[in-house]
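Okay, structure first, notes after.
One protein chain omitted, others in place.
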């Protein structure tokens, strides 16, 4: 994908493209129309300033200091001061992938021409992305309402201060720029504000989390499919007719996916010994995953608007040649989506845990207790503590954090939403859930092995194979901490779901 | 509205109609097509049972007892036992309005013909609604996944046991039916299950809460408008162009509404003494209210599906003449919406509190401290504790509750979502928020009064008048507990926002 | 107990005495020493004021208005204004019992002589208590740091405004005073502040909640004892030696109690069919209840200090004849105790729920599923939803609320603790838990009945008898909503645990 190029217009960036650029090394290019917009906007800001109107952050201070005037001869100094004094972030660093997503999102929204930033600085984002210069960006310190405390570090690197990665190696920003053949930028009026005043940190990290949730849901559907085969469970809750009657879109989607995965499986064979109804964690899996898919749609919809619209204040209205003070940095609507999705994922986690518990219970599987391969093997007993303890963390993290803020800056900034933290706690939920689903998968393939001679579905067969290539049958007691880490890494790798999709011809 | 009639088809019920029937006394009528569907379904269930297939809840027990067979001669007895043993609810009672909503929702979803209930019993819901018989229904005791522990009380009243209201008076159900000219029903096979196995409690109560949130948002926009005039604030964040650039639908909607309310107001007059930017609680009001509107759309969409689709298990597939075991009682997707909206409303609450604090701060208003009308009057000082303490409750209630459940019924029922409690805590949030917005309104009209000789907007003028008719200017210290209760009741009354809408020609 | 009299000194009030006065009608008397202290303090405040020192709330305004001076001739007016403007409370009303606790606590702390209140007003609290005048006091509106928004209503009644109960009947305060043979008070300097500036609302309500928790723990130990007999469980975790080895005081206490209750029970008989170890909900009951007892000790210790020390600001130092500005209205330490106890009770709830689930599981009891008395009876199946849904509420309520506050009064009051709400949510937890333990008790007596011919313990025998007198054996399916309410009321009645204590000679 390194040869792919994403063309940016300010209005057409997809979540998938953000991932391509940030994680897969795709290049970016700014459309010529967008470059013209940048130039027009820069000109407008000068024209307005010449008419001596106070323009927030251009010829005035920012925040509580909006009552202070900034004189022309101090533009560079003031903007450098602004970058410096806004560097108030706290460890840990965002990952290189995340910072790239941040750079991309900010670049795209700059192209709408609402800031009046120097075009050269806008293009610096592009160069950094394409040449592999990634500023070091501590990810804590912002309460949302623009992530100014953190994004400042991008400005810092652009002027050749602070640290940055070049091709994955950490060094001084100055050196990184130089190795990349770039000169530090010279800040002019409004540039400081344009760099820092954006929600690109939470939006950029958020996009990657959303992408990961999408994959997680595919994985969850897959792991559930394996478990259904491990249990020898009922397929009637997947009946398409029942989803027609109950038209929640997500549940029909998941049910269809799962049906694809288990196509051809032995579980479709009539078997009078099966109980009529399995535990709800099995029976309702498509419904629960579907509910999360519905919730995710909400989030995707608004996050896509976010990365293709201006969150700038003040905001240039190019076609009307004016500048307006506004509140477009408000991101509460999609922060709410992240809060909802965290709670939603807690349901996925609970259901996975309960399925795993059932898989180790001989009453339900009619296999051995704890899926032990022999009488003197202890097997999957204590592991129940591992995945349920991770679920307890998820439950804890799913508590909301968005409304816990202070009134700041002389009581002027009396609303916030903690967007970065909300995104980051969701990221942690997703990571924990990968472990939980991984442990479920360990159980389901073990249960499958204990049922000798069964035919798996088209997708589950593939999944089984990928897992068993790296993690052998549990034939005697061994250090499971290692298996847990392995299965986590298998699921985390895009290849896992990718190969399955190929197997079921969904790609 | 008592003369209005809502025709039910099972597929076309709106949230507004639920309110009309439950709160305004509209009558209901079942479409003839739906009656035929009920009959066909009843016949199908008999046909299937005759073919000796075990049908869950028809000729088998329910829940963990699904392995037990029920013989024909015990159908009435078993179904009565089922109703009795499912009466396991806990105080307090749902309100009459709420129980009516529950009856209506259950009636409508029965019409889809997925249960095979006796048509006579389905029509009993209609009769109860139309003749004013309302079973006493304690509202706690259900964990979602069908509100069987509570809905049983409707069955109880139908067989003439327990208590009910007739025309608003509590009496024995037997007497209520008799006064209404109705005979108790005789339960046959599957009737017990059809009565109890539905999410109609949480859906019914939920619809009313959603209706209340819709009104609350209109009120919030209105109260903010008054406050903007009380503060003499800036209107630039309402600029339609800024919402075009940032196309989150809710914020544009709220901004437009607010602009209507303040049309013609003095605050549009140029005033160089105004600060460029007001505190965010003012500046971002449309954005915050809009974010909640966006979240509410999510909830409305799925709740509308809920009340127009079958949540029954097992589910009759009439056109294919079969019955399927399924999990359509899962309501996680809209329960997530309620969790999200609770958090969203916490933002509305915070912003209202901060605006009120600003209105009592002379630094921001340039009026007197605490809006005191004279030097020896204490005025709105301590009241800050009142509304912020209500906000603390909202913050507390906005924590999620949906994933805290047990594995029940021999570990078979290992998923739940606590839908009734989630709805009920949201109801409480809405009620608290009405008080908070009410107290904001007390402040804003006081601030308006302290600014002599100003012209209010088209809508705000009306709102001001309605409030001041019942609550006079605060000219000397008086018992504010009374004013708080009064303003709460003014806002709660549909007439408040109704008359304003008329004034701004939105109705 | 109505003939009993509690002598108040300001330093010796116990939690038990608060309950006696508030709930059992005991009279109060102020020690003569304390009356002298009141007089000395009043004199001191006059002496200091004459020396023209500004004394907060005496000759100055309060809160943000502390910079305003109050002149002698306006003392009555100002103090009346203060009462009026501090009446900013919100429904619902505190119960009569609770308001009596509030009156008592405030009276006792006034006796320390730190306020300089008119002695006549202090004695008015005593008269109100002794003559049965109870002001109507809406219980919401305070954020802690003194419950000024609510306690003002006591002042209101004292000056003959607002409403009050006389001997349990609601009427105007004026009428209530008159019927009680009391004259309204005339407010002088500092009286308003002394009346409102206290944490007596949260402390008073808190004491009653703490008393209820103490009883609840006794009930929990008792219900567990019944369940142990219902299960035919193991007594080894009660072995005193194991508690010597693990010297957490609470668990030893509970273990001893339980051992007393089951003295002589059949479960001590050797029985080789018992499993070695019961589920943890049984095995760890004494440990869990004990942990809550330990936590409760924390709370009792500091709450006792609270009701016997001054929380006044400013604070008169009588022996040094000076007045100091201080922060003694801070009650964070015992509010923390309430937060902890809520979480602790969530453990009690969980354990009770799990025991009840086990009692209805034939695998564990070797009795019938759901404790059904016969094959065609459904019995305790759906009831699982009832108690677990109440547990979900407890889990939700156990989230903390103490740190969610605003910065008020011109940013001066930038700390709070929400003490009333924290107490009130704990009260709700206790109430829910009574239902949960009640439902467990329904199960345990049913299980006991299904084991024919067993000998119960000394205490459990009594408990069984009290319950079975009002709630018969569940021999056929019946409306359990009624049984749930009955058992709740049985447990709530002090007689239940009282008679058991007599039976085991603990009283």
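Think of it as A, B and C in the order they're written, each chain with its own count starting at 1.
Just so it is clear, contacts are C-beta pairs under 8 Å (C-beta built on N, C-alpha and C of every residue); 3 or more make two chains touch, one makes a residue touch a chain.
All values derive from a computational prediction rather than experimental measurement.
Participant: Based on the whole complex, identify which of C:5, C:36, C:167 or C:236 touches the chain you can't see.
Facilitator: C:236
Participant: Which residue from C:108, C:152, C:346 or C:426 sits in contact with the chain not drawn here?
Facilitator: The single option touching the absent chain is C:346.
Participant: Any idea which of C:134, C:265 or C:417 touches the chain not displayed?
Facilitator: If we include the chain that is not displayed, C:417 is the one touching it.
Participant: List every residue of chain A that touches the chain not included in the displayed model.
Facilitator: 61, 63-65, 68, 74, 77-78, 80-82, 84-91, 138, 140-143, 148-149, 152-153, 156, 161-162, 353-354, 357, 361, 369-370, 375-379, 381-386, 388-393, 395-396, 399, 401, 404-406, 408-410, 416, 418, 420-421, 425, 435, 476-482, 484-485
Participant: For chain C, which residues reach the chain that was dropped from this view?
Facilitator: 54, 56, 60, 66-67, 112, 114, 145, 234, 236-237, 239, 241-242, 245-248, 250-251, 275-277, 279-281, 283-284, 286-288, 290-291, 294-295, 298, 302, 305, 309-311, 315, 317, 320, 324-328, 330, 332-333, 336-337, 339-340, 343-344, 346-347, 350-351, 354, 357-358, 361, 364, 395, 398-400, 402-405, 407, 411-417
Participant: What is the set of chain B residues that contact the non-displayed chain in the whole complex?
Facilitator: So the residues of chain B touching the missing chain come out as 399, 404, 406-407, 411.
Operating definition for what follows: only the chains that are shown with their structure count from here on.
Participant: Quick check: how many Å separate the C-alpha centres of chain A and chain C?
Facilitator: Those two chain centres are 46 Å apart.
Participant: Specify, in ascending order, the residues of chain B that touch 2 or more different other chains.
Facilitator: 354, 357, 361, 395, 399, 404-405, 416
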